[in-house]
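The complex appears here without one of its protein chains, the remainder shown in place.
Up next is subunit A:
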Amino acid sequence: MGQITLKQVRKSFGDVHVIPGVDLRIEEGEFVVFVGPSGCGKSTLLRLIAGLEDTTSGTIEIDGKDATYLPPAKRGLAMVFQSYALYPHMSVRKNIAFPLKMAGLDQAEIDRKVEGAAKVLNLNSYLDRRPGQLSGGQRQRVAIGRAIVRSPQAFLFDEPLSNLDAALRVNMRLEISELHQKLKTTMIYVTHDQVEAMTMADKIVVLQAGRIEQVGTPMELYKTPANVFVAGFIGSPKMNLIAGAEAAKHGATTIGIRPEHVQVSATSGLWQGRVGVSEHLGSDTFLHVTTDMGLLNVRAGGDVALYHGDTVWLTPDLAHLHRFDAKGLAIR
């Protein structure tokens, strides 16, 4: 149930090769997040899996069976769209019941399943409303409800939280994670937000220009990024990437050091710099320090009394230094 394998999947629109060839194996019950900057082909890849786009070449297997040429409805996958794509003229109940009605289930069975899904998602009191009368978060839940009633092999989420406000996004993130714990169904989730990726995923697939840059658990990506792109993309604030003479000292073309692995001192250290913007969050302080090697992000403790214009010394923690060669690949 719910194991998906992509073999050399390619997708071109005319001369534009959006996905030049992807191999990926998604295990049963996994929560996989496709993450990457906008235009990296992550949504296209999801739509290829869904069957909404035809693959140019390669095969897509679902549960060991070739599904490359199956129509979307026959793949046993359910999708939640960015715009929710609810049917505006139908009540919430009818929206959720629609896939069951299309499958030709009898009314009693449909009612039972809709009630069940509504209960899981706390939608019981809204069942007879129209989507237009619901808030963003409720619409999102209806869209998820419409997906779960079908008991699909896997759920596909296409940036489902990007239309919600920040507070609601955090909530829905938790709800979706909890839903995954409850259902234990494979989920594939597309986002450009690396915080969503880090917090929700069992496995993150980092994409750039249609290529898979790295696949791994959130911690693997954080601790051992395979290349400069992943190093810079995963983590917030971003990893400091330093090229030139300082990198050459460590036998690399580029070195990377995360903001939390830099010691700050007002008196002595390896690199001298001047504090630009300092963001005091209470728990942490983010310092933007101008040095000879460019702007460096530093994460210091909450009580650090450093402000704009102060001179500081920075010392990187060499145990956590990342080194990259001329091709941008990590040196281990």
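Here is the rule we go by: contacts are C-beta pairs under 8 Å (C-beta built on N, C-alpha and C of every residue); 3 or more make two chains touch, one makes a residue touch a chain; residues count from 1.
Here is the rule we use: contacts and distances are computed from a predicted model.
Missing chain, UniProt protein name: "Sugar ABC transporter permease", from among "Carbon monoxide dehydrogenase", "Sugar ABC transporter permease", "histidine kinase" or "MrpA C-terminal/MbhD domain-containing protein".
Which of A:6, A:26, A:50 or A:226 touches the hidden chain is settled by the complete complex: it is A:50. The hidden chain makes contact, of the residues A:113, A:146 or A:169, with A:146.
The chain that is not drawn here is touched, among residues A:81, A:271 or A:313, by A:81.
Interface residues of subunit A with the unshown chain, by the touch rule above, are 50, 52, 71-73, 77-79, 81-83, 85-90, 98-99, 102-103, 146, 150.
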